[in-house]
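Everything on this sheet refers to the single structure shown next.
In this view, the complex is presented without one of its protein chains, the others remaining in place.
Up next is subunit A:
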Amino acid sequence: MHLKYESTLREPLVDGVKDYHQVTEDIISPIEGKPGKLWYVGFFISLALLGFGAFSVFWQIYFGVGVWNLNKTVGWGWDITNFVWWVGIGHAGTLISAILLLFRQGWRTGVNRAAEAMTIFAVMCAGQFPIIHMGRVWMAFFILPYPNTRGPVWVNFNSPLLWDVFAISTYFTVSLLFWYSGLLPDFASVRDRAKTKLRKLLYGVASFGWTGSTKHWQRHEALSLVLAGLATPLVLSVHTIVSFDFATSVIPGWHTTIFPPYFVAGAIFSGFAMVQTLLIITRKIVHLEEYITVGHMEAMNKVIVLTGSVVGCAYLTELFMAWYGANPYEFATFFKYRAAGPLGWSYYIMMTCNVVTPQVFWFRKMRRSVAVTFVMSIIVNIGMWFERFVIICTSLYRDYLPSSWSYYRPSWPEVGFYLGTFGLFFTCYFLFAKYFPVIALAEIKAILKTSGQNYKEKMEVYEEEPAEKFAHDVAHSH
């Protein structure tokens, strides 16, 4: 029993009448049963997309990166846009699992498992782009600093692209560890309930011999805390480093010192939006409305409106600096070719989706509407995709020398590659939703007795008691 007491004024985090067993039933029984029709439909659509993506990538690798519509002026287009977008999406997972853990935010328990899974899948998708976008992908190992016989030749430690390699791989490793260590007790629960040999074997292996001893729990808690400590700086560093790809360059529109905080805020913004999208679908399909409550969504919507406004401020700051900085090239990039010009439409999509529409979340009614949240979550991710597109393409297509100005439209293999990563992401997510406990079982149990609805209701008796009576009762109970 937790020593923590939570006021009944606070919304319960678990609705309905639940005890530990009921929680276990709710979360683990979908793993044991057959998936529904919808799951199959979704899974095979995802697989098809993945296949198409693989074909697009094959096409590009075989015939050369020239099958993409990138050109001498616009060297990065959908590839790096998608990379930054996917990396950004991953950020919510780390934020929820690490920072919210450190801040003891109980509501994270309902969503952290799925959010962390999303992080890992999103980073897997993100990682495809910088690798496949290379002209000679079979030489991709050159970017790893390993002892070699070519001199030895080392990587260029000045290059932000190299920093990316370290940042992303660290991020992926830590996120994976965090996720998996949280899964251990839950896998053990699945194992303990298993009625088939195979399931027992597989979950047994996956749970690393978890027995639930106090020692295990103690170590588990300690590990979570350590990993949270490690992951917290990553939330800030990964997208900071990604932003360095642009910020350290000389291209107007990229060369901007505001990028690190702006990118981090944008990443959290899009990450939370993606979590919303996924969880709204998941809670519906796996019937977890009592665990992923409207209260959870509201909490995340608050983060969305906050980070959306931070991003909006960054946009305006950029515009201001472009004017105030008196650099004619930067001024032209922002005011003539980003906010206007042939790619100007993308800027307005970005502004609308990221700055204007999220303002609806200032209204509680909107924050608590599942439908509005769902639509908004998609709008935000469209907006954030365009943010990266705007930064990359509208800076490149008309830079210093007007002789080289160009335009950019994606070709089918570029679109196919992007769709392929959706395929990868959702294939992984569908497998996750079927075979993994979608909600952190152990953690939800930990908060159940303080934040579960039926437990809160029990406390109401005491809440309604006058203070003197309560004190008197407690004093005489011994």
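Note that in this section contacts are C-beta pairs under 8 Å (C-beta built on N, C-alpha and C of every residue); 3 or more make two chains touch, one makes a residue touch a chain; residues count from 1.
Convention: contacts and distances are computed from a predicted model.
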{"item": "Protein name, per the UniProt record, of whichever chain is missing from view (\"4Fe-4S dicluster domain-containing protein\", \"Branched-chain amino acid ABC transporter permease\", \"Monooxygenase\" or \"Quinol:cytochrome c oxidoreductase iron-sulfur protein\")", "value": "\"Quinol:cytochrome c oxidoreductase iron-sulfur protein\""}
{"item": "Selected from A:F63, A:Y324, A:F363 or A:Y462 as touching the chain missing from the view", "value": "A:F63"}
{"item": "Of A:Q22, A:T248 or A:T317, the one touching the omitted chain in the full complex", "value": "A:T248"}
{"item": "Residue of A:T170, A:S404 or A:N454 touching the missing chain in the full complex", "value": "A:S404"}
{"item": "Among A:S7, A:N158 or A:T214, the residue in touch with the chain that has been omitted", "value": "A:N158"}
{"item": "Residues from subunit A at the interface with the omitted partner, ascending", "value": "62-67, 69-73, 75-76, 130, 133-137, 139-140, 142-143, 153-156, 158-162, 165, 245, 248-251, 328-329, 332, 341-342, 396, 398-407"}
